[in-house]
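== subunit A ==
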Amino acid sequence: GEGGSGGAAAGDDGTITIGFAQVGAESGWRTANTKSIQEAAEAAGIELKFSDAQQRQENQIRAIRSYVQQRVDVIAFSPVVETGWDTVLLEAKRANIPVILTDRAVDSDDTSLYETFLGSDFVEEGRKAGEWLVENATGPQKVVELQGTTGAAPAIDRKEGFEEVIASRPDIEIVASQTGDFTRSGGKQVMEAFLRSTPDIDVVYAHNDDMGLGAIEAIKAAGKVPGKDIKIITVDAVKAGMEALAAGEINFIVECNPLLGEQLMELAKKVVAGEEVPERVVTEETTFTQEEAKAALPDRQY
Partner candidate 1 sequence: MTVIAPPRVPSRFLPVIATFVVFVLTFGAGSVRYEGFASGQIVANLFIDNAFLIVLAVGMTFVILTGGIDLSVGAVVALSTMIAAAALRAGWPAWLTMLAVLATGSVLGLGMGLMIHKLRVQPFIATLAGMFLARGLCFVISVESVSIKDPAFRAIATESIPLGDVSITYSVVVALLVVAFAAYVLHLTRFGRTVYAVGGNESSATLMGLAAGRVKVGVYVISGFCSALAGLLFSFYMLSGYGLHAVGMELDVIAAVVVGGTLLSGGVGYVVGSVVGVLVLGTVQTIISFEGTLSSWWTKIVIGVLLLAFIALQRLIVHRQRDLQGLSRD
Partner candidate 2 sequence: MTDPTNPARTRPGNEPLVDLRGITVEFPGVKALQDVDFRLFPGEVHALMGENGAGKSTLIKALTGVHALDTGEIHLAGEPVSFAGPAQAQAAGISTVYQEVNLCPNLSVAENILLGREPRRFGAINGWAMRARAAKLLSRMGLTIDPGSALGNHPIAVQQLVAIARAVAVDARVLILDEPTSSLDAGEVAELFRIIRVLRDEGVAILFVTHFLEQVFQISDRVTVLRNGKVVGEHDTPKLSRITLVSAMLGRELGVLAEVERRTERRAADPAPLLVAEGLGRSGAIEPFDLEIHAGEVVGLAGLLGSGRTELARLLAGADRADTGRVLLDGRPLRLRSPRTALAKGIAYSSEDRKAEGLVSDLTVRDNMILAMQAARGWARQVPRRTADELVASYLARLDIRPANPDAVVGTLSGGNQQKVLLARWLITRPRLLILDEPTRGIDVGAKAQIQQVVADLAADGMAVLFISAELEEVVRICDRIVVLRDRHKIAELSGADAGVDDVMELIASGSTRVEVRS
């Protein structure tokens, strides 16, 4: 197609070429993220080279390396993991290609390797979830936690933030915690088992909407009412989650906004133009209660 060959286009005709190495398409959230970036690039008249790493860091590194080879103007990527980027980022730096991180930071002592980091703060998301519970809980609470994929960064951080906040309330206790792999089936199966092994669960804290939705199915099948008998808190705010929230089956959702395409394109333009950009740009994110969801739902994009 037209994007077949990159070339050092920036100087000549003014088009900016940006190479974006996406993690994969492992969730609805990620797909929304990809779509947002593609649409924003189109709107901003930026040529986008996109690659999907199929959730594998080595593929991402490979893609970044090929962007260096193709001499794009800006490289952007969502790191699969924090660690292990130094070598390839150094190559980009040597080739004088600026790098923008999205979604997650990298764990490197050398901050000159990238220009800026645009994305959410997963620990903060966990904290927000915890705060809502601390504020709205009366009396002792038995919480079960549906973790994301073992070892995945959002899982680790959302757990950390949540635990940090509820530590202030000794009567709120996490009685069981298990991974549901960020999937609905996982959430449902784990919740089923919890409902049998742990009596009187008060609250479910799910690391994403999908697991929360799976848990709702399990709770219903066990003859209880989700949102009433058992409160549910989730993170993400994808459409299906928002609908469940509006329907009263989820009690609280912390937003994790995938729509950072526009912000990314802005940053890319500034970086190419040599303007100063802040080291950390946090995406605008909010939280939703049931009422807020009802109000917000009609004009949600994803």
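The candidate set was assembled so that all candidates are chains of the complex that A comes from, given by their letters.
Heads up, the rule we're going with is that a contact is a pair of C-beta atoms (placed from the backbone, for glycine too) under 8 Å apart; a residue touches a chain by one contact, two chains touch by 3 or more; residues count from 1.
All values reported here derive from a predicted model rather than from experimental measurement.
Here subunit A touches, in this complex, candidate 1 (chosen among 1 or 2). Across the complex, subunit A meets candidate 1 through its residues 1, 3-7, 19, 22, 24-25, 31, 34, 49-52, 54-59, 61-63, 65-67, 69-70, 81-84, 86-87, 90, 107-109, 149-153, 156.
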